[in-house]
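Up next is subunit A:
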Amino acid sequence: MALRDEWHRARAVAWKDLTAERRSKAGFNAVAALAVTILVLFGFALGPDSEAIRAAAPGALWLAALFAGVLAFNRSYQMELDGGALEPLLMYPGARRALFAGKLMANFVFVLLLLVIVIATSLVLFQVAVPPTWPALLIVVLLGAVGLVTLGTFYAAMASRSRAREVLLPLLLFPMLVPVLLAAIQATKALLVGGAMNDAGAWTSLLVAYDVIFLILTFLAFDYVIEA
Partner candidate 1 sequence: MTSAVANSPFEAPKSGRWLLFGWLAFAYLIAAQAISIAISPPDRDMGDLQKILYIHVPAAWNMGICYFLVAIYSMRYLWKRDERDDLKAAAAAEVGTLLNGLTLVLGMIWGRPTWGVWWAWDARLTSTLVMFLIFAGYLALRAFVDEPERRAQWSAAAGLFGAINYPIVYMSVRWWRTLHQVQSTPDTLDPSYALSLRLNAFAILFIAIFFIRRRYEAALTERVAEHELQAAVLGGSSRG
Partner candidate 2 sequence: MSCKRLFLEGHPVVSNVYFVVGAYAVSWIVLLAYLFRVQSLLRRSRAALAHARSAGGAT
């Protein structure tokens, strides 16, 4: 009963965020353009050696999605703060978890769209062939996006309301994300380019474990972060 209320509320928050995002349009397009630019820069940095570029593609695409996604995390609270909407939203009982879940869903959709664009671009730019195991790749992308978004939405709740939020969010987020990113990159690498030292299955299960842990932890701790 109460749970269903919360679900409705969370969906409403997600829908509101995504609608605002779609109406403004400029937001997502700019972030996607940034992600593609980062990929191009990776291409330059890795030089003309197409072998090296192909080997680095999994890392490059996840980092591009991360750098671009960080902007979205901060903005999802910034919109509330600018409109003065955060205080009223928190007045409802049990609203905090619903708010977090809603933001989580909206950011998840955002990052997933970003990842689709980034992967499509890197397939072209880095001359990586679509592997025959693409459903597995899809699962890895979904799981990686969950991990990224969970911690990103959580830490953005603090960072977006501090001074120097542009610096603080990456500083808090990136080290905590290391296990998720590592697992996602290695699993992607094993699927896209193969590798003697990686096994996609083991890395994917590591990703699942981290997703579960971080999801629970952030839901437990979110009350403390948002109320102050």
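Candidate entries met the following condition: all candidates are chains of the complex that A comes from, given by their letters.
The working rule: a contact is a pair of C-beta atoms (placed from the backbone, for glycine too) under 8 Å apart; a residue touches a chain by one contact, two chains touch by 3 or more; residues count from 1.
The model shown is predicted, which means the values in this text are computed figures rather than measured ones.
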| item | value |
| --- | --- |
| Selected partner (touches subunit A in the complex), from 1 or 2 | 1 |
| Residues on subunit A engaged by candidate 1 in the complex (per definition of touch) | 155, 158-159, 161-164, 167-168, 171-172, 174-176, 178, 217, 221, 224-225, 227-228 |
